[in-house]
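With one protein chain withheld, the remaining protein chains of the complex are depicted in position.
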Amino acid sequence: MAETRYINGIQQALLEEMADDSTIRVMGEDVTFGGPFGATKGLVEAYGESRVINTPISEATIVGMAVGAAITGLRPVLEIMFVDFITLGMDQLVNHAAKLHYMTGGQLEVPLTIRATCGVGGGYGAHHSQSLEAWFSHVPGLKVVAPYTPADAKALLKSSIRDNNTVLFLEHRGLYWTRGEELAEHEQVALGEAVVRRAGKDITILGVSKMVGTALKAAEQLAEHGIEAEVIDPRTLAPLDLDTIVSSVKRTGHLVIAHEAVETGGIGAEIAARVQEAAFNELAAPVMRVGAPFSPVPTSIALEKEFVPGPEQVIEAVRRSIAYNRVA
Amino acid sequence: MLPKLSGEQVLEQLRLAIVIRRFEEELIKLAGSRDIGHFHVYIGQEMTGVPALYLLERGDLSFTTHRNHGHLLARGVPASQMYAEILGKETGMMGGRGGTLHLCSMEHGFPTTSSAVGGATPLATGAAFGFQRLGQDRVSVCLFGDGALEEGSWHESINIAAMEKLPVIYLCENNSLEALGQKAGEYPSSTLAAVDLIDLVTPFGVPTIQIDGCDAGAVHAAMGEALHRARSGGGATFIEARTVRWPGNRPIWPELSTGETNFAMAWDSSLVPTEYREWHAEQDAVLRFIREILAEGLIEPEAILAMDAEVSAEMKEAVEFALASNYPPAAAAMEKVLA
Partner (left out) sequence: MTTSEVSRDDLRSFLESMWLIRAFEEKAAEIYARGKINGLLHLGMGLEGVASGAASAMRRDDYVFGGHRAHAHAIARGADITSMMAELAGRSTGLCGGKGGTMHLSAPDVGFVTATGVVAGNIPLALGAALSAREAGREQVSAAVFGDGAGQAGVFHESLNIASLWKLPMLFICENNGYAEFSPLSDHTLVERLSEYAKTYGVPRVTVDGNDVLAVRDAIAEAVQRARAGKGPSFVECLTHRLRGHYEGKKSEYERSEIDSKDVVRIFERKLIESGDILRDEATEIARLARERVEQAAKAALDAPWPQADQVTTQVLST
């Protein structure tokens, strides 16, 4: 199977979906130039500036405009350059995109995909590095997708675009240039389906986005010490594929959740709560979480390294879980 | 036109302009040898920032953008600390937490830098509101590019500033005019329907001044007028300073495409290369400032070269200081989250 980069998976999905559906409009700041990372490169050449639209730096309005276009027949794919900037568009996202279908008693649908770069890397600082997936997952009416592999990036973006709801499609900047197998022709991945990236019997590790890779690295090191970890990539955070997670936990009895967002109030807290409700008796230890410390993202490469949890922290959490003594 | 100041003060401004130019050039060179993350340089805009901020007094605050290095240097922030901060070292002003996009130094009147386009306008307006309500004789200066005018918060801010007659100066550095080697519309930073930026201000009744941002004297006069208005209870002013975008800012990452500046080009036109001739001969604001200074006979060319040599050495030293500094200890990542 041929290899591709994550960023090319995104680009391919956009090119292919635009060919299939004439109502798609790719919009955002600098998208006609390919955006800062090249995800929209080649779209103007293929489909012209009428379908690839450069917007002013007006996030509050362009989110609302994408919603307005979505409820009246278009299928916009909006790029928010950094997820940090979606704070300016939160009103339209939370009050309209997420609620219009419900508030109108199902009369309106909002087939909108919002792509945004997230994550720490390269010393971009506190305004260009956050992971805000928990915010979006907290809002009824939104779907939240965070792919890890290039093939998933492509497949899930295609599914997101085809979905009739507003989907937050979160692309970790640190994954853009990673390589992986290309998506097989006609292969699809539905939203809301987790995947087991590595089978194991001793403990389940769930990684979000780029932290899937961290979890896999940790699992390899653990294997050298005789601990076989199962690594789950949820891929979609809302709706969450709880069945896959719970069935794994029921076999292993242990769960560690790793994400790059700050641990406090992170998506891991929600997953942990749901897992303990569904599998309390099968758990041999409390669900452990690994996340960023409760601080803004620092810029210095030295501090950034400290901020982002690595395999060591995951391994440490695994050890704590396995060593846990349950008092009868 | 030179600012209406003493010869000594004008030469002080020249030194600051050279500091900025050499600081940025060293930084671009540094970025060629190691990954320092994305950054923005102030080359070409020196003669806006230096005379504009020169008139501020202790206690006045400036709020700036991702293109902030020149502003901080103009108010005297040590280059060594700035390099250290940009490199993420513990000797930086914020101990490596902020980096190039968020440089600040309260000691020099820079409370924060917002790298979200337009993020500083409400902050600067709020500071002015505080000064006014606390009865303090202080002025808030909001520095931003033309792109910030596309954000709604700008309109929300100036509406309030106009209504409350706040002591705030909105200084827009419009650097999106066509630069040499760049086709019109090729790399727009601005997507505005307004024909003139000051049209955005007219409905609010805030006085506007449009100036050539490469004309130090015009910047000085405009800021003088605006500061007087702010300090005398007359409220806000909007200044549009137009500068030509430096060709090295054309790519996403700055490049020293016009080479390291040879200030002797100001008096010896035979040194001006054919490539980017228009930039060197007409558009480079620092060279233009030097030509004006020489015309007034304030200094000899040799003394300018000596000043430059001194500044250049200082910048190299500052870079060395930053490179030799330690990274902050890991535990620092968790400090200062809450007051």
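To keep things simple, chains are lettered A and B as they appear, and every chain counts its residues starting from 1.
Everything that follows uses one rule, which is that a residue touches a chain if its C-beta (ideal position, glycine included) is under 8 Å from a C-beta of that chain, and two chains touch if they have at least 3 such contacts.
Quantities reported herein were computed from a predicted structural model and do not represent experimental measurements.
Enquirer: In the full complex, which of B:Glu46, B:Glu151 or B:Glu292 touches the chain missing from this view?
Expert: B:Glu151
Enquirer: Which of B:Leu5, B:Leu30, B:Leu192 or B:Ala264 sits in contact with the chain that's absent?
Expert: Among B:Leu5, B:Leu30, B:Leu192 or B:Ala264, only B:Leu192 touches the chain that is not shown.
Enquirer: Just to verify: which one of A:His96, A:Arg115, A:Lys154 or A:Arg197 makes contact with the chain not shown?
Expert: Checking the options A:His96, A:Arg115, A:Lys154 or A:Arg197, the one contacting the hidden chain is A:His96.
Enquirer: Just checking the interface: what residues of subunit A touch the absent partner chain?
Expert: 23, 25, 50, 53, 55-56, 58, 60-74, 76, 91-92, 95-96, 100-110, 140-141, 143, 164-165, 239
Enquirer: Considering the whole complex, not just the chains shown, which residues of subunit B touch the missing one?
Expert: Touch with the absent chain occurs at residues 150-156, 159, 162-163, 191-195, 199-200, 202-205.
Basically, only the chains that are shown with their structure count from here on.
Enquirer: In whole angstrom, what separates the CA-based centres of subunit A and subunit B?
Expert: The separation of the two C-alpha centroids amounts to 37 Å.
Enquirer: Any idea which subunit B residues touch subunit A in the complex?
Expert: 35-38, 87-90, 92, 95-102, 114-119, 147-148, 150-153, 187, 191-192, 252, 327-328, 330-334, 337
Enquirer: Going by the contact rule at the top, pick out the subunit A residues touching subunit B in the complex.
Expert: Within the complex, subunit A contacts subunit B at residues 33, 36, 54-61, 84-85, 88, 122-128, 293-296, 298-307.
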